[in-house]
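Note sheet for the following structure.
One protein chain is absent from this view; the other protein chains keep their places.
Right, chain A next:
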Amino acid sequence: MSEQARFATVLVVLGIAVAVLFVLSLTTGPAQSGIAAGISALLSGDEGALSLVMREIRLPRAVLGLMIGATLGLSGAVLQGYLRNPLAEPGLLGISASASLGAVLTIYTGLSLTFPLALPLAALAGALCAVLVVRAMAGASGGTLTIILAGIAVSAFAGAMTSLALNLSPNPFAALEIVFWMLGSLTDRSMTHLWLAAPFMLVGWAMLALVARPLDLLTLGEDAAASLGVNLRQVQFLAVTGTAASVGAATAVAGAIGFIGLIVPHVLRPLVGALPSRLLPASALGGAAVLLAADIAVRVLAPGRDLKLGVLTALVGAPFFLWLVWRTRRQML
């Protein structure tokens, strides 16, 4: 099979997987219904109980799962390509940690109780702060090493502030709520969450899609890429800001969900001939499929126990990553 045909096959298979998992996500939950009954209830305009469940609970959950998964997969692929480092992931820039800090502060102050949308808005503000600091640190030269170091510093600081909020938390319930929120979940998200997060994610995706071809050229290193007409400062702006907008919005509504942005690009890279521009769409679809699958799994594995999505992705993702490292090491020997 030619490289081109194999790439098309990968995209089609992933696309079908996403479609199937999306329908399964729509029809999984405590209110049992058959797949056909659920879908027809969703599409009918009536005010029956099942229709309401489908429209107000399942639909936003499934759409958010799809979009957040795509965001994590896409931004992971972009950051690995931009930093030319297979260990890069969306959390590396400090965006997830800062968005979490913003959300935690609203829980800590009790603001999220009086004004529910304060939480995602503060998380977005946190992501914005992170991107401003990281870009200011990187400066005009925009070296990738500075970006990584600044991201680590921002992550560490945001993590410390989150710990401080937990440490000083006024009552155990607030502390518990902070911990649970940070574990990452899609339970009980509404259409409002979707409308809030979707525009940021779409703008972020557009920015990330624009760096596809420059990322291919960066395979040759920064100097060679620049000599081939790549504007390195523009690429840095698009990669960092696009990640901040999409991952910031994802974290704002679902908390920090790890490992998808790290592992999905890693697994798909060999299947698309390692070319960064081809990895972007494949990784977006792959991320969406994995997150939808994980969100179905938390509902099926422990119904009624509210198993957190972020816990599951880390639980499965970390050993899987270990296996990947082991396999890579064997290849290098």
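Please note the rule applied: a contact is a pair of C-beta atoms (placed from the backbone, for glycine too) under 8 Å apart; a residue touches a chain by one contact, two chains touch by 3 or more; residues count from 1.
Criterion: contacts and distances are computed from a predicted model.
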Missing subunit (named according to UniProt) among the choices "Amino acid carrier protein", "Iron complex transport system ATP-binding protein", "Cell shape-determining protein MreC" or "Ubiquinone/menaquinone biosynthesis C-methyltransferase UbiE": "Iron complex transport system ATP-binding protein"
Selected from A:217, A:252, A:268 or A:282 as touching the chain missing from the view: A:217
Selected residue (touches chain absent from view) among A:48, A:110 or A:273: A:273
For chain A, the residues touching the chain missing from this view: 3, 81, 84, 213, 216-221, 223-224, 226-231, 269-270, 273-276
